[in-house]
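For this depiction, one protein chain was excluded, whereas all remaining protein chains were kept in their positions.
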Amino acid sequence: MKIGLFIPCYVDVVYPQVGVATYKLLKHLGLDVTYPLNQTCCGQPMANAGFEKQAIPLAEKFEDKFKEFDYVVAPSVSCTAFVKLNYSRLLEGKHECLTSSKIMDVVEFLHDVIKVNHPLGTFPHKVSLHNSCHGVRELGLSSPSEEHVTPFNKIKDLLNLVEGIQVLEPERPDECCGFGGMFAIEETAVSAQMGLDKVQRHMKTGARFITGPDCSCLMHMAGVAKKQGLNVEFKHVVEILAAGL
Amino acid sequence: MSTGHSKAAKEFLKNQTYAKWHDATFWAVRSKRDNMAYGLDEWEQLREKASQIKRHTITHLDEYLDQFATNAEKNGCIVHWAKDANEFNEIVYGILKNHNVKKIVKSKSMLTEECGMNPYLEEHGIEVVETDLGERIIQLKGQAPSHIVMPAIHLNHDDVGELFEEKLGSEKGNHDPTYLTYVARLSLRNEFLTADAGMTGGNFGIAETGDIVVCTNEGNADMSTSCPKLHIAAIGLEKIIPNYDCLAVFQRMLCRAGTGQPTTTFTSHFRKARPTAHPMHIVLVDNGRSEWIGNPEHWEALKCIRCGSCMNTCPVYRRSGGYSYSYFIPGPIGINLGMLRDPQKHSGNVSACTLCNSCQTVCPAKVNLGDQIYLWRQQLDEFGTANPEKKLICKGLGTVYGSSGIYNLGTALAHWANIIPSPLMNCGLNPWAEGHKMMEFPKKPFHKLIKEIEK
Partner (left out) sequence: MSNKEDILKKYRANVREKYDMPDLSDIKAITYNDPLVQFIKMTESVGGHVIEVKEGQDINELVKEMYPDAKEIASNLPEVTIATRNPDTVGRARDLNGTDVGIIRGQFGVAENACVWIPQTMKEKAVCFISENLVILLPKSQIVNNMHEAYKRIKFDETYDGYGTFISGPSKTADIAQVLVMGAQAARSATILLLPE
């Protein structure tokens, strides 16, 4: 099984430690993982802003870089969802598209493909789980609170393999944090309000850390929290899974 | 980079007490809906059936409309067809004029709002009295509805108390909702008794029987049609459904989804006028629907049953209120219907969304609301309403991401942003800094670190 590691642009620049944790964790599990050089972006920011055609050259590059792998794994639910749900439509008639069926977010990969079931790292803290929207409603990482289905949460399942951890969920467990890409700079007031409301709900659980499967949500909430002087820390799920390994 | 919506939302959020109440109130309705959904094992099955029934019906609507009209006429009703809003208003006025109607009482109808019927009739000398309490409140106040099911939700009991003191002569200072509701009851009772005609909308029209089905909690549709001698029912084309078996699916979900109740108090079937009244008139309204069915990306908006649950779950609607949207229907369905109605006018609403998709996960008819908003965004350039700053930013991103060379250079320099002085970083040109403290850029991006790790 050859795994291609996709590290999204903002993870590359702002949260490289998440990329490092992802790489180290996959290696620790004995997997054959490669990081192809000269990655850039999946194209989601432009597409969500209304310029999806600009994602096409990026999709073509992505395809060429990753098509040889069996799985493409990324520590980002939003980027994964974008590739999975849009690339074949965007590339239709222009370029073959194999990666949309190979891409997986690292959480769903570890849960569904590797089926990790043994203890992982150590993280003896209370954490509040942030169920990112793309994870819930596009990748099926957890049961959406809107639906009447048997409840499940793949992120929680994995986090519970970490020693000492206590995983909590806030009220309104899958309400959006308010990042939304360009939404954050276009609807600044609503975005900040949503971010603040979400951080406060997370903090109300008593957790010291807020964790989730997407750095864009964490980046947004962290920025709002710091601005408001709120004392809470943020870690990507994969950083916790790899803690102490 | 602001829009009409973002500016209005900013104002809305300045009143933090009210904004928090608004958000909590609608979340409570969403929670009540959740309890209803969790209480029926068949809830997701019903949603899927509802979606399939609607897809079938609206793609065969010409047949069902014909069947409906034929049966309604067999029942003794007079069926009119209005191709647009203006024609609708003219038809209604014509009927009222023929019956010497001076005052008409009406139950809630978003369709009549869509067509601007009230001001039209008033201009032509007919008094129109809204009888849904929420609609009556905003009518007396001269305002538009801020939600399709709870139109007066933006007013608190003091606002209503003061309004009733002025307009209905209620007791000064008594702002108790129970008392105010009673004052309205007495006032509206008088209107029902003295009106010459009653108008209802239609939640559903049943093709197989010619029934118009109207669902209310207040009983105002039934009062509007039990005393006055003329009943006019207005209904959009897409509200026609095949038969009672289909109706059961929708009736069970409409109120559960919209207000978290198992049913509205009244689910009334109007087949023909009562024996002591004039024949019933039904006006079927197109006003764009026959065009929208041909829109390959947006035809499913016609599945909507106007329950309002998408608004209740929308985190943006809850924090910005109905008046922040430029279309008279707010929230996710309003964004989509507004774009179908007039894309140039309502483009500003399309960015009032984080694409969280809670709306389409909640929608009883599985309208793909969030997906459609994403698709509308792709068309803004073509409509001439794409935001130029956004376009420039995306072009810039396209250039940077399109070249590994430029990208690698840019990311190598990113950490210099850490030392930009705060007043400069947090100036008006950086909207991110409005709500966020800037993030720290690590010295080395991942693509540099990996080389060290791999060694």
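The letters A and B name the chains in turn, as written, and every chain counts its residues from 1.
Everything that follows uses one rule, which is that a residue touches a chain if its C-beta (ideal position, glycine included) is under 8 Å from a C-beta of that chain, and two chains touch if they have at least 3 such contacts.
On a predicted model such as this, the values are computed, not experimentally measured, just so you know.
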Chains in view that touch the one left out, judged over the entire complex: B
Residue touching the undisplayed chain, where the options are B:F192, B:Y407 or B:F446: B:F192
Sole contact to the chain not displayed, among B:K272, B:K391, B:H415 or B:K448: B:K272
Touching residue (missing chain; options B:E11, B:E171 or B:E291): B:E291
Residues of chain B in contact with the chain not shown: 25, 28, 40-42, 45-46, 49, 52-53, 55-57, 59-62, 65-66, 69, 75-76, 79-83, 87, 131-134, 137, 150-153, 155-157, 160, 177-178, 180-182, 185, 188-189, 192-193, 217-220, 222-223, 226-227, 237, 242, 244-249, 251-252, 259, 261-276, 280, 284, 286, 289-291, 293-294, 296, 299
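Heads up, the rule we're going with is that only the chains that are shown with their structure count from here on.
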Distance from the mean Cα position of chain B to that of chain A, given in whole angstrom: 32
Chain A contact footprint on chain B (complex, rising order): 1-3, 5-6, 9-10, 13, 19, 23, 27, 34, 37-38, 40-41, 43-44, 313, 315-316, 319-320, 350-358, 361-362, 374, 377-381, 386-387, 390-391, 393-395, 397-398, 400-402, 404, 407-408, 411, 414, 431-432, 434-442, 444-447, 449-450, 453-454
Chain B contact footprint on chain A (complex, rising order): 7, 9, 11-14, 16-17, 19-20, 23-24, 35, 37-41, 43, 45-54, 57-58, 133, 137-138, 144-149, 172, 174-176, 178-195, 197, 219-220, 222-224, 226-227
